[in-house]
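Take a look at the structure set out below.
What you see is the complex with one protein chain gone and the rest in place.
Let's turn to chain A:
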């Protein structure tokens, strides 16, 4: 059973974390697209852009934490940790577009997968960066 002092520190830490995530974090728009031609990935683009205005969202979704060196930007962190970030982002929604052509002489498949640009709350710490999906 937790003491009163323990309860206070737990409550203080929780409130600080929630306040930091809601107020202190920067907002970024992140989008992604990969195009595959004949089952080979031919183009992959990740867009990261800082929001000019704070996102009007009051609810926070799932979050992910990445390691970060000092003064490392979000772009370089995401390029390094692209696969885990995509697995994290895939809990949201992906737009898929496919065009296949079957002819007598050639067969071509062209598929593209797009993660629509979405606002994320990003909090930079000394050795880590926390990315929270906003709703």
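The criterion applied here is as follows: a contact is a pair of C-beta atoms (placed from the backbone, for glycine too) under 8 Å apart; a residue touches a chain by one contact, two chains touch by 3 or more; residues count from 1.
The working rule: contacts and distances are computed from a predicted model.
Visitor: Just go with whichever of "Energy-coupling factor transport system permease protein", "Lipoprotein LPP20-like domain-containing protein", "Extracellular solute-binding protein" or "ATP synthase gamma chain" UniProt uses as the name of the absent chain.
Guide: The UniProt record for the chain left out of view names it "Lipoprotein LPP20-like domain-containing protein".
Visitor: Contact with the hidden chain only, please: which chain A residues?
Guide: On the chain A side, contact with the omitted chain comes from 34-36, 38-41, 44, 82-83, 87, 90-104, 111-113.
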